[in-house]
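For reference, the structure I am asking about is given below.
The complex appears here without one of its protein chains, the remainder shown in place.
The chains carry the letters A and B, assigned in the order they are written, with residues numbered from 1 in each.
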Amino acid sequence: MQRLFLPLLILVAAMFAYAPLAIANAPFESTMLLVQKIFYFHVPSWFVMFSGAFLCAGASVVYLAKGSKNADHYAVTGAELAVVFGLMGLITGPLWARKAWGVWWEWDVKLTLALVVWLTFVAYLLLRRYGGPGSEKLAAGVGIFGAANIPFVYYSVNWWRTIHPKTTVVPTLGPGMRGTFWFCVLAFMLLMVLIIAARVRLERQRARVDELFLELED
Amino acid sequence: MNFVRVVWLVVRKDLLVELRSREILYTTVFFAVSCVLVFAFGFVREGQAMDDVGAGILWIAVAFSGTLALGRAFERERQSETLRALLLAPVDRPALYVAKLIGVLTLMTAVEIVVVPLVALLFQAPLFRHLPMLLGLLLAGTVGFTGVGTMFGAMLARARSRDVLLPVLLYPITIPVIIAGVRGTSALLQADPDPAIARAWLSLLLSFDVVFITLALWTFEPVMTD
Partner (left out) sequence: MRRVRSVWRVLLVWLLLAAGPVWHAAVDAQQPPPRPKPAEDEFVPIDQLPPGEQLPAAPLLIAAYAVAWLAVAGYLFSIWRRLDRVDRDIAEAGRRLPRT
């Protein structure tokens, strides 16, 4: 895993360097023209956010069931990914919406669901930071509840109202746009793997420092 | 000791302690009433309540006073250090969860008995038109909210910053409960009430209750162990 880190870093950097070119060359969408190009970063960041959320929830289950510290490292990584990339989505979305729909925000299913999930994982991180010792287990509970909540928020807001473009937008993309879109998705996914590797290593090193300092005190 | 007996003993203990001082009961009911009044001042224009506020205010008052009640219930345990005694007892941990849940639920029922007529009165909301359905919504919603809240309240009882962390953790998770409760109650309050919609929201609440209480029962033990 360590040896793959540098090649992966170079690959991701290259992909992100190329991405603006690909996006600029992608054809314009007929009604929204220029502003629709936000989509190439907006949608992949949501993919990463939900992947992070499910990573956190899955790792939390393993952590509670087996007590594996490693699982806890993955859980906190997932939560941080969810918060950072969720924030990115929550900012790029309204910037797009302002032009496309005329308003900054709408209480539509996808937006509300994304906001609620984002808030849940912000709460997760707050708990870990300010909850004092032993808050890893509590946070694991929050992560699991947060993920279990996703279908409920989706259905409850869906019955309430919806205006967001239907999920079926992706298959209807024109050929030039589809290539660029999946390229950006791949770039974001690889970036996510890179971040997971780095972040988990950070957690492991932190755990080692704690152990070493405990040994020192003996 | 069997599960039901443990639940009964803990519930009885909590109720007896509470009945002696009635501290949490009176303060929470008063808080709920103040909440409703504050919202009344916020949403009443020229002496007339805005349309449809009754349902929203009712559920917000339930959510806020519920958070308060949960915090106070576990604070009492923590202060008298009975929490550690409870956790050390050789009983099934989930039984403690169920007992605490029943205790807070009883308290919330008392609060709602006061708040529901108050909201009906202040906002001219015809809350008693479809009483069984409304009671069903309130019960299912309160169980859902309290189910998740008891889990988080117990988790946070020994944590730092527990006062502010409880609402921070609780509200995002219970958003479906609030949405379903408000929309369901609204459907019953509107000019031509639609019990079918209210029933649909009630099913959502019931599913929520089943899923999250099951989850809480599964995760209560591992989360509460050090």
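The rule is short, and it goes like this: a residue touches a chain if its C-beta (ideal position, glycine included) is under 8 Å from a C-beta of that chain, and two chains touch if they have at least 3 such contacts.
Just so it is clear, the model here is predicted, and its values are computed rather than measured.
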item	value
Contact residue for the chain not shown (choose from B:32, B:63, B:96 or B:204)	B:204
Those residues of chain A which, in the complete complex, touch the missing chain	16, 20, 31-35, 37-38, 41-42, 45, 80, 84-85, 87-88, 91-92, 95-96, 98-102, 159-163, 165, 191, 195, 198-199, 201-202, 205-206, 208-209, 212-213, 215-216, 218
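The definition used in the following text is that only the chains that are shown with their structure count from here on.
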item	value
Between chain B and chain A, distance of the C-alpha-averaged centres to the nearest whole Å	32
Parts of chain B lying in touch with chain A, wherever the complex brings them together	148, 151-152, 155-156, 158-162, 165, 168-169, 171-173, 175-176, 179-180, 183, 200-201, 204, 207-208, 211-212, 215, 219, 222-223, 225-226
Chain B-touching residues of chain A, taken from the complex the two chains share	64-65, 67, 116-117, 119-120, 123, 126-127, 130-132, 134-135, 137-138, 140-142, 144-146, 148-149, 152-153, 155-157, 159-160
